[in-house]
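The complex appears here minus one protein chain, its other protein chains still in place.
So, chain A:
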Amino acid sequence: MSTEETNLKKIQVQRYEPESDPDQHYLNEETGIWAWLTTVDHKKIGLMYLASVTFFFFVGGIMALLVRTELWTPAKTFIEANTYNQIFTLHGAIMVFLFLVPSVPAALGNFFLPLQLGAKDVAFPRLNLLSYYLYVAGALIAIVSIVNGGIDTGWTFYTPYSSTTGGAVTTMVFGVFVIGFSSILTGVNFITTIHKMRAPGLSWDKLSLFSWSLYATSIIQILATPVLAITLALVGLERLLGIGIFDPALGGDPVLFQHFFWFYSHPAVYIMIVPGFGIVSEVITTFSKKHIFGYWAIALSSLAIAFIGFLVWGHHMFVSGQASLASMVFSFLTFLVGIPTGIKMFNWTATLYKGSIKLASPLLYIFGFFFLFLVGGLTGIVLGSIALNVHLHDTYYVVAHFHFVMVGGMVMAFLAGVHYWWPKMTGRLYNETLAKIACGIIFVGFNVTFLPQFVMGSLGMPRRYFNYIEQFQVYHQISTIGSYILGIGFVMIFYYLVKSIYTGEKASPNPWGSRALEWQVNSLPPLHNFHHTPVIINGPYDYHKPMDEFQLGLAESGNGHGTEVDVSSTEEKPQAE
């Protein structure tokens, strides 16, 4: 808004109370399979992403269970070494590229960013649909590569192994290349949306922290993903045409690949986790009914992570033969990037101080996140220290560390988000008791799976090992049992969430009493989100202000779409902003 103008202009606002169970909503205004496939509605696209990432999460999860089962005994338990190598590769590639990267931004972000901004949709709705189809196309290409010989390179595709091994590596990297564009386009879309589509009055200091986290994530997606695309294209060219870039037999440099790869893949770690941070802020404030502590510290630390995160890739390469000086600089920057993350943890804890804390299932998942991510982060400090990294690099310690961050942190935050926003997405409430039990099962199963991996990693058990020495068997077996418990937890969540769609109690528009804008629309939301143009006078965490101040909209205008709705309350508030 141009300030000069609006400071002088008075606008008429009125309160629009959200309706429960409205006659018309986004799921029944357009119907039929074709309407879904061609929809430009960000909410439907978000749901399609949610279904897709859930599907791939279960596929990747089955791979994980196969890997863990095979590791029950040293050497062969029930599958061959080559098959094992393909399965752990697929587990990693599917989980990273088809689940973790798109999960929060593309599924939950798509659904809720425009709602939180008071916008009718994202800035480029058709581009949004294209992103989804690129994701699907990339996934299909990846599936073709699995059927067509598989890949056994690990999800990291290290050269010269990946340039010389058999299988369908070229097809797979092409699939990842295509998925990369999906990610880039989503990033472009979100940045534009956040800059240009905010509702009247929604200044940057009133932006939700989930939106801030998506903003930081989008920056990384736009800047880092092209590097991955180029790198993988080079691997493909090397395999197809024999151009020597990474393979020393052709005059290339294998370590160069690692630099390129981690230049994307380290920031990609933040693509995966930063949106999770956004969810934590939303859920903690809602369930403690309290203003976030240190709004700017949290918002800006996401941006700081996004920027410093670009300069730490070399910490994956301390033993690769890179110069000691480079290792020193990378180690230093790695510790710096830990600080903004630590600040967030402290701020979230402080937010709970003198709050009104309701231990509902979304918050329970957040507390799961809290402990697991803390362990993941602190073991990251261990790994950032060069001397310790030399001992622990490429052992199970690293495997446990990134699972604590990615599953313990990111997946728990994602589950918290799904549980938190489920009533808005589906209009239904799930079984709260089952949700709490499942959260407990996952928490226990996760720790049983991954804590032993820290121990065997410190003892020297290398990762990506089909066979191992006897000494490690007991840890492997505990870990395998844990993975089954974890699996049961995830199946349980799937069960009660799906069940709630059919038999769940109907949800009120704002079951948690949140002040955030997405809760001030109908449940289910209308196709174009708001029947009015929302006007924002408070921040999304201003729990000291009354609810009616969060439901304001322009009095006269409608939103340019369709019929006006009945306005249940018409008290007028002169607005001087």
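Please note the rule applied: contacts are C-beta pairs under 8 Å (C-beta built on N, C-alpha and C of every residue); 3 or more make two chains touch, one makes a residue touch a chain; residues count from 1.
We take it that contacts and distances are computed from a predicted model.
The unshown chain of the complex is recorded in UniProt as "Cytochrome c oxidase subunit 2", chosen from "ATP synthase subunit a", "Spermidine/putrescine transport system permease protein PotB", "Cytochrome c oxidase subunit 2" or "Acetyl-CoA C-acetyltransferase". For the options A:37, A:459 or A:491, the residue in contact with the chain missing from this view is A:459.
The omitted chain makes contact with just one of the residues A:56, A:365, A:468 or A:490: A:468. In the complete complex, the hidden chain is touched by one of A:40, A:197, A:223 or A:374, namely A:374. The chain omitted from view is touched by exactly one of A:386, A:406, A:448 or A:536, namely A:386.
For chain A, the list of residues touching the undisplayed chain reads 81-82, 85, 152-154, 158, 160-161, 164-166, 248-249, 254-255, 288-291, 293-297, 318-321, 324, 327-328, 331-332, 335, 338-339, 342-343, 345-347, 349-350, 352-359, 367, 370-371, 374-375, 378-379, 381-382, 384-391, 393-395, 455, 458-460, 462-469, 513, 542-544.
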